[in-house]
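All protein chains but one are shown at their positions in the complex.
Chains: A and B, in written order; residue numbering restarts at 1 for each.
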Amino acid sequence: MSALLEVRGLSTHFTGRTGTVRAVDDISFSVARGQVLGLVGESGSGKSVTGFSILGLIDPPGRIVAGQVMFQGRNLVTLGESALRGLRGNRLAMIFQDPMLTLNPVLSIGTQMIETVLAHEQVSRAEAYRRARDSLGLVGIPSPEERLAAYPHQFSGGMRQRVAIAIATLHRPDLIIADEPTTALDVTIQAQILAEMQTLSRDFGTALIWITHDLSVVAGLADAIAVMYAGRIVEAGSVADVLDRPRHPYTSGLIGSVPSRNQRGARLRQIPGNTPSLLNLPEGCAFRSRCSYADTACAQNPPLSESASGHSSRCFHPVHEHVG
Amino acid sequence: MPCRSAGPGPCSPSPSEPRVLLYVVRRLGQSVLLLLAMSMIVFLAVYAIGDPVELLVSPQATQAEIAATRAAFGLDQPLTTQYGLFLANALHGDLGRSFIFHEPALALVVSRMGATLELALSALLIATTLGIALGLIAALHSDGWIGRAIMSGSILGLSLPTFWVGILMLLCFSLWLGWFPAIGRGRTGDVFGIASSLFTLDGLRHIVLPASTLALGNTALTIRLTRSGAVEVLQSEFVKYARARGLAPRRILMVHVLRAVLIPLITIVGIEFGGLIAFSVVTETIFAWPGMGKLIIDSIYVLDRPVIVAYLMVIVFLFVVINLVVDLLYRLLDPRIGAN
Partner (left out) sequence: MERDRSPFVLACIEFARSPMAVLGALTLFVFVVLALIGHWIAPQNPYDLRALDIMDAQQPPGSSSMDGMRFLLGTDTLGRDLYSAILYGLRISLTVGVVSTAVALLIGAMLGLLAGWAGGWVEALIMRIADLQLALPAILVALILISLAGPGLGNVILALILVQWAVYARTVRSVVLIERRKDYVTAAVGLGLPRVRVVIYHVLPNCLAPLIVVGTVAVGGAITLEATLSFLGIGLPATQPSLGLLIANGFGYLMSGAYWISLFPGFTLLAIIVAINLVGDRLRDVLNPRLRR
């Protein structure tokens, strides 16, 4: 399988008066056609900035300072704004965490869907209307014709997220970047949305980058996982490799902090300490202040080590014992 | 609730209609109360300051005339009865006769209202279009020199006294450059029975300077409000989402940003309109514009009290109506209100 999206050495920095925040620092990963990649990390680890960097939606004082984003053979970092605009919402779609904030509150759902259709295709308004309606129907919204005339506040949280999915799939994109789309939802609704996304991804061959802090979400959904910490990818590989044989102490800590059936009654483990400030972060492994394996070697940047199966990590002292 | 159907789909009547009706009725009630309060203030002020008979007869009236009027208007009655009479007369549109023009005062004020309204409306048009356009530009270039120049200009616009701007305009564009006539309303044209300077070229030439003068302060205010609103909206999640959907910058600015900025702006523009009507007193005096602002100043000079009272009642009435309309418009435009 050739890669649909290949990110190489991407670095996005935010420069302010008090210093530079290396929100995304030299990360590389790829996503194949139809593949689901789970991008996992705590808030502030740079996973959302990664998503925005791919779409070219980084505003000053932020800037992509290095790297390439190869999408269908084109480097999005150097692509002009109008060409990028032609891809956004068309070949590359994005779903945000809370559609209550991202849908314009004073425009009807229909208006916002139709403008998205018309932004990329020269069709009549009637045709655009039909597509909007069909797309709403496809994500399981009852009586889509009536709902098109409604405004965002007239939908429930789950329904709003379905609308966002309907908008994302209007042009059958090749890649959808979903930024914590189920975080604000009830667990049952969350499961429905996940199932919906899986179906869409399978039916249209759409690749997905699922950004989340919740390992249990990607466990059931993703093919591959990349774990981010302080702007870097510390571990990446197939779901089975990463979840069953984590190498980085941070990944293993994350896994240990997820409640599961097997651990009933057991005390949940937690990772001590807090995420470090990204402002003027010193060299070396950013996790070392919270890591029980850390020693003087960790003051250097750990190199990437990769196994034959494609399981990679950045750690001088990889975890070897299994976590179950 | 407006029905802005996105296509040929059905538009069901909004379930919140009875509530809107209730709201309108309640607002109307408040407006009537405000008018009553104002009439009481005017009445009491006139009563407290002087003999109310001065309101009703000219200073040249004889003793017999004064006595007759006193009896006719029940001025020997207790205060409450008198207020009742004042109110009853006011409701019939009778606020006394002008001593100068020998016409019913209310009719006189109303006849001058057209000139004032056309001036205030023109100024409002200038202030909103120019203010919103410059405000958006300033928001888009908030770090550039254009943005800073616009903001500095708006500070100056807010500091300049209206009458001083009027004098400078008159001096520059009329006396020195001779581009526009200095005084008067020019020829008026009739459209649908409404006489206005806006309908003739001569009239338009006359209205440019006074309307621009009147608009200046409000333009500056609109610039600042539009800019601060737009800067906030431009950083909002929904603009980012609109960009992520690949919408053209033009569409994002003119539909998404503008709509979000306009809705709160409407309230302020409405209040501004009231301010424009009040401030036209100054502009009308400078440019000899025959509106009700000039009338009130002239009436204060000659103590034409019936006209003063009529003007005050009319202008408060206008304010109440404007506030009501603005309120309803706001509810109409923002789909979120009335939802909860």
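In this section, a contact is a pair of C-beta atoms (placed from the backbone, for glycine too) under 8 Å apart; a residue touches a chain by one contact, two chains touch by 3 or more.
Note that the coordinates shown come from a computational prediction; the quantities given were computed from them, not determined experimentally.
Partner chains of the missing chain, restricted to those shown and counted over the full complex, are B.
One of B:Ala45, B:Ala71, B:Leu125 or B:Val325 touches the chain omitted from the figure, and that residue is B:Ala45. Within the set B:Ile66, B:Leu85, B:Leu160 or B:Leu198, the residue that contacts the chain not displayed is B:Leu160.
In the complete complex, the residue from B:Ala61, B:Ala248, B:Ile297 or B:Leu332 that touches the missing chain is B:Ile297. Among B:Leu225, B:Val255 or B:Ile308, the one in contact with the hidden chain is B:Ile308. What subunit B contributes to its contact with the hidden chain is residues 34, 37, 41-42, 45-46, 49, 155-156, 158-164, 167-168, 170-171, 175, 182, 271, 274-275, 278-279, 281-282, 285-286, 296-297, 299-301, 303, 308, 311-312, 315, 319, 323.
The rule we apply is simple: only the chains that are shown with their structure count from here on.
Centre to centre, using the average C-alpha position, subunit A and subunit B are separated by 52 Å. Note for the complex: subunit A touches subunit B at residues 52, 55, 57, 85-90, 93-94, 96, 98, 101-111, 113-116, 119-120, 125-126, 129, 132-133, 145-146, 148-149, 151, 153-154, 167.
Residue ranges of subunit B in contact with subunit A, taken from their complex: 3-12, 236-238, 240-248, 251, 255-256, 259-260, 263, 333-336, 339.
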